[in-house]
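Please find one structure pasted underneath; my questions will follow.
One protein chain omitted, others in place.
Entry: chain A
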């Protein structure tokens, strides 16, 4: 895999898809090697990435709803803070990854 190209000793930045794959306000799931990630593009343009399945009971987080503060899982509506992945209602924590856009590519740091 092209994973190795950007490898640094501790972290890896992986291209998972294109910005236009994720409509404004929504989330989409991607694979980065054998890690599943969900990438969210908020209406204010900011990007967030988390593990793809919910720590509570495996819900598909890319189908969740978002605001500037939290991601809400579609299955049992637990909320998770973007800032640290902590749950606002008792589950979790959720893994959050750094993500950025470069030339239209979505780059997630694993």
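The working rule: contacts are C-beta pairs under 8 Å (C-beta built on N, C-alpha and C of every residue); 3 or more make two chains touch, one makes a residue touch a chain; residues count from 1.
The rule we apply is simple: contacts and distances are computed from a predicted model.
Chosen from "KipI antagonist", "Oxidoreductase", "assimilatory sulfite reductase (ferredoxin)" or "Aspartyl/glutamyl-tRNA(Asn/Gln) amidotransferase subunit C", the protein name that UniProt gives for the omitted chain reads "assimilatory sulfite reductase (ferredoxin)".
Touch with the chain omitted from the figure is made, among A:29, A:47, A:86 or A:110, by A:29. Between the chain not shown and the residues A:14, A:49, A:70 or A:94, the one that touches is A:70.
As for the chain not pictured, it touches chain A at residues 20-31, 34, 36, 38, 42-43, 52-53, 57-72, 74-77, 79, 89-90.
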